[in-house]
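Comments concern the structure below.
In this view, the complex is presented without one of its protein chains, the others remaining in place.
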Amino acid sequence: MELRLINKKGYNDNRIIQVGDVEIGGSQLVVMAGPCAIEGKEQIFSTAEMVKKAGGKILRGGAFKPRTSPYSFQGLGEEGLELLKEAGAYYQLPVISEVMDTREVEVVAQYVDILQIGARNMQNYSLLREVGRANKPVMLKRGLSATVEDWLLAAEYIAAGGNQDIILCERGIRTFETYTRNTLDLSVVPIVKNLTSLPIIVDPSHGTGRRELVIPMAKAALAAGADGIMVEIHPNPCEALSDGPQSLEFPDFEDLMMEVHKLQEVLK
Amino acid sequence: MELRLINKKGYNDNRIIQVGDVEIGGSQLVVMAGPCAIEGKEQIFSTAEMVKKAGGKILRGGAFKPRTSPYSFQGLGEEGLELLKEAGAYYQLPVISEVMDTREVEVVAQYVDILQIGARNMQNYSLLREVGRANKPVMLKRGLSATVEDWLLAAEYIAAGGNQDIILCERGIRTFETYTRNTLDLSVVPIVKNLTSLPIIVDPSHGTGRRELVIPMAKAALAAGADGIMVEIHPNPCEALSDGPQSLEFPDFEDLMMEVHKLQEVLK
Amino acid sequence: MELRLINKKGYNDNRIIQVGDVEIGGSQLVVMAGPCAIEGKEQIFSTAEMVKKAGGKILRGGAFKPRTSPYSFQGLGEEGLELLKEAGAYYQLPVISEVMDTREVEVVAQYVDILQIGARNMQNYSLLREVGRANKPVMLKRGLSATVEDWLLAAEYIAAGGNQDIILCERGIRTFETYTRNTLDLSVVPIVKNLTSLPIIVDPSHGTGRRELVIPMAKAALAAGADGIMVEIHPNPCEALSDGPQSLEFPDFEDLMMEVHKLQEVLK
Partner (left out) sequence: MELRLINKKGYNDNRIIQVGDVEIGGSQLVVMAGPCAIEGKEQIFSTAEMVKKAGGKILRGGAFKPRTSPYSFQGLGEEGLELLKEAGAYYQLPVISEVMDTREVEVVAQYVDILQIGARNMQNYSLLREVGRANKPVMLKRGLSATVEDWLLAAEYIAAGGNQDIILCERGIRTFETYTRNTLDLSVVPIVKNLTSLPIIVDPSHGTGRRELVIPMAKAALAAGADGIMVEIHPNPCEALSDGPQSLEFPDFEDLMMEVHKLQEVLK
């Protein structure tokens, strides 16, 4: 595969991406957390408080949601972004949210610190070019059936647009296995580290689709060399409008953060 | 899966889509053919002449190309659409081409008779909604890792936008097999016929990635009950700027059309 | 892939395998039919009568069943083979059944005309070598995750044992799609015809797992160039001890045979 911009140029060529006070790709493991979908002020503020208190670094929350069915909850849109920004500002957490449409890149970029490209849009090349022109870090999730090559070339599209602040995110691929929602492919963590200069984050929530697997797979991701993890948490997963079964409750999230701190010492 | 608009409402609920003189989903098998990418006037005109002469009904040609690498040929853009429209008008063939960006739907719709959504954009919901507002038939290719449910719900997005002139197109899925470029999943042909009122076309060129498999798989698709096929042909596949190995040469295309005519008698 | 024995040596190198009066790989399309599992005398005799009457050529029936769970019905064993042989003799139909254990090859070979190697044993190399020493044709089903290369090399194991009367059988592969039990990969039909001299049969019953898809996929298989099909039929699928949902009822089987006869004229 022909990588010209994001390929590793030497043993120490590791890009560190600065987002507010947070360094992604540096010596600290970074935890991004928040609800799948922003549902209202109380939900996002209580979640942000939890993230901050437990040591999470970035607040996530979906406002424009890519739902398989047109009849499912589609997110609060710009109103959701407004709430996310407020919550992030209040708790001093940089925020990340997904952008799905070339025409919305500019407006989403006004609210968030990191633009997220979701798995379903990984090969939406118009959108990749557009975020390549944005002046914000971009997190590029791996597509459900994207090979490593497809994925890195998609990142190269963003870089070719002029934006090299790219974070890769593994979130599981489609296989024959049905026990898990997707199959989390952790081998890409060392592969990405060997082939590119970019940081990589792992999302064990989408990667497994089952709450009870999130903590062990988060630990595995960090042990494999990931720069951080992204997890879904919710004050009350049973009532979540999206992805409840894979969202951690707050006490589980605190357990997860303790495990991360333990691993931090051995790994970095 | 919850289908409200495209689901089959009765035994004879088969939507016929009128495109110029051509009926898709009716009693005639429809062959769509043309080059992967429009490369210039001579190429598209000579191909259109061949399509017309051999009995093809729709002229295909890519102008905006979704290429895996940003460094590959990306298509001629609007200039290509202009050439496609001219060639179609000259040989009295309706034309189809892919649209990749919400902002380009309006302009592409001025040139083509059918808007194509490519496999990589099958879950680009903004784009689906946008073509749902267009006043043109839409051909929706199945995503590389889309289940039948994902695919039909994507079609439902278009229908929910107000446009029910939707043609489904199977073009192969990603599996572990590497001998072929993709695995053509013909079982979706009777499945789509059972679950929806929509016509279905099969693309054995992308579905196999190998020229020598195109004719047998085209025959298989029609025997399974497909309403037609879409194939890539090129005056000189060796020099094609895209997808040469899976493009038929003109004499092969004439052979294919003879096989289609033979099957037409037994099948419809 | 290195094929030494089963590879096609020239344009007309097509091995025809003689089984009683039946030629597999010749100018007639061959239909093999019968129950998934032999359950008793009445069941196998009534099925054999139906197969014969409708024009089927080979009677299938499982006696040693490879079941996913040790607590499922495991087949009647040698008693089942005895019944199968009787029914075949009575209705003048050669019979085929699966062998699962190296130690049972000799005994199974006494009852059947064709030894079947099931998908789960496709890479059971000891068993392949053992049937390579048997003096009976062997039908080798493709493994659930076998590439074309794995499969053809497995056939090469049998041939290397001294037995070149090998029939290949495509029966669906494992993919992410869950609507069907497996994904029937018909592209292997022309691939096998191009690369080897061996005949190929397609099993749309296991390949789809759904009765309503069997007839269209059987037709597709033959149009792709298969030498025949193998289908599961049962006098009363609802009460079948195994694979009821994919078994055809007798009237459906008669419809299928009519379709086969129509295609025979156009295809061969």
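The chains carry the letters A, B and C, assigned in the order they are written, with residues numbered from 1 in each.
The rule we apply is simple: contacts are C-beta pairs under 8 Å (C-beta built on N, C-alpha and C of every residue); 3 or more make two chains touch, one makes a residue touch a chain.
A quick note: this is a predicted structure, and the numbers were derived from the prediction, not measured.
Within the set C:Gln92, C:Gln110 or C:Ser126, the residue that contacts the chain not displayed is C:Ser126.
Across the entire complex, the residue among A:Gln18, A:Gln92, A:Gln110 or A:Ser187 in touch with the chain not shown is A:Ser187. Considering the whole complex, the residue from C:Gln28, C:Ser46 or C:Ser145 that touches the absent chain is C:Ser145. Where subunit A meets the omitted chain, the residues involved are 145, 147-149, 173, 175-180, 183-187, 189-191, 194, 207-208, 212-213, 216-217, 219-225, 262-263, 265-266. Seen from subunit C, the chain kept out of the figure touches residues 1-2, 4, 66-71, 100-104, 120-121, 123-127, 143-145, 149-150, 153, 156-157, 160, 173-174. In the full complex, subunit B touches the hidden chain at residues 145, 174-176, 178.
Operating definition for what follows: only the chains that are shown with their structure count from here on.
Shared contact partners of subunit A and subunit B comprise C. Superposing subunit A on subunit C by their CA atoms means rotating through 180 degrees, a value rounded to the nearest 5. Each chain gets a centre from the mean of its Cα atoms; for subunit B and subunit C, those two points are 34 Å apart. Rounded to whole angstrom units, the spacing between the C-alpha centres of subunit A and subunit C is 48.
Contact of a single residue of subunit B with at least two other chains is seen at positions 145, 149, 173.
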